[in-house]
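The structure appears below as C-alpha cells.
Entry: chain A
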Amino acid sequence: MIENSWTPDQPLVSLNNVHKSFGDLEVLKGITLDVMKGEVICIIGPSGSGKSTLIRCINALNDIQAGSITVEGQEVHDPHLDKLELRKKVGMVFQQYNLFPHKTALENIMMAPLLVLKQSKDKVEERALTLIKKVRLEGKENSYPGELSGGQQQRVAIARSLAMNPDVMLFDEVTAALDPETVKEVLVTIKELAEDGMTCMLVTHEMGFAREVADHIYFTDRGVIVEHGPPATFFDQAQDPRTKEFLGQIL
Partner candidate 1 sequence: MEIVWDWFEWLNKAHGIKLTIFYDEWDRGRFLKGIWTTIHLSVVCILLSVFVGMTGAWLQMSRFVWIRRVVAGYIAFFRNTPPLVQLYFFYFAVDRTLAGFFDVKGGMMDSYGWAVISLSFFAGAFNTEIFRAGVEAVPKSTIEASEALGYTKFQIYRYITLPLAYRVCLPALNNNLINLVKTTTVAYAIAVPETLYISNQIWSDEYNVPEMMNVVWIVYLLLVGVLVFLMHRWEKHIKVPGFGQ
Partner candidate 2 sequence: MISPNTIKSGKTDLPVLLPFKLHGATRTASDYWTEIISNKSFVIFILAVLSLWMLIDSAFAQVTGNPDQTLWDTIVKWTPLMMFGPKGEFGGFVLNIVVSFIAMGLGTFLGLWLGIGQVSPNNLIRRVSWVTTQLFRNSPWLVLLFYFMLLLPFRVELFGVDYDIPGWTKATFALSLPIMANVSEIVRGAIESIPTGQWESSESLAFSRSQTLWRIILPQCVKRMIPPWMNWYCILTMSTPLISILGVSDGMTLTQDALAAEGRSEYLIPMYLWLMSWFFAYSYPIAAWTRRLENKFVIGKGVL
C-alpha cells in the first residue's frame, strides 16, 4: 500500500490546474476539481471538450504536461509511482466495454483478483458470483462476451472493475454505445453502486441520470471547466451563456 498521510476528510481525488496537450493541441487548459469520498460527480460537455481525456488522466492512461492529480494524497503523475498500485484503487469502465472475448463473463470478472491481487480461487469465485448477482446477470456466468448484448457486456465490465475493490470508479461515457432500451439497465446498476457509497466520476450525456444521482456537476467546454454546481442549481440556474446554450441544446 502507498504510504501517505491521507485521511477521509481530504478529497479522494484532487485535480489542480491540470494541463494536457496532444502534440501542439492543448486539450485540457487548467482543470481544477475535488472529489470527496462517497461523492458522485458527473462531467458533461460537448464533444472535444476534453472530458474523456480528463478522466483518463486520473488513472494514468494519459500523461499530463502541467498541474497535479492526486488520488488519496498520492500524486498520479509522479514518475516513480507504481502505476499498478494506483490502478488497484481506481477502477475504470469504458465506452466500448473492452471485455476479453476469449474468456467467459465469470472468468473476465475473476481474472484480475486472481492474477493481480493473488487472492485464493474460492474467495474470488464467491465474490465474482456475488457481483454477477449484483449487476443482475445470473445465468450468464458462463457466457462469452460475443453471446451477450451490449448492455449485458457493460454490466460485466462494471462487475469486473468492482472485483478489484477500488476506492473510486471512473465511467467514460459508458452508455454512449448502447441502445436506448439497454441504457436504463446500466444506469440502474450505477445508481445502486452510488447508493452503496462508492465514489464515482462519470463522463456522461445522460442528463436525467446526472440530475437524479449526482452530487456535483461539472460542465467543460474546450478544455476548461466553465461552470459547476449541485444539480439543483446547475440545471435550473445556470449562469454562463455557454452553459445555457449547451443545456438548451440537449434538454
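Selection rule, in plain terms: all candidates are chains of the complex that A comes from, given by their letters.
Following the convention adopted for this analysis, a residue touches a chain if its C-beta (ideal position, glycine included) is under 8 Å from a C-beta of that chain, and two chains touch if they have at least 3 such contacts; residues count from 1.
Here the structure is a predicted model, which means the values were calculated and not measured.
Within this complex, the numbered candidate that touches chain A among 1 or 2 is 2. Partner candidate 2 is touched in their complex by these residues of chain A: 59, 61, 83-85, 87-88, 90-92, 94, 96, 98-102, 111-112, 115-116, 144-146, 157, 160-161, 164.
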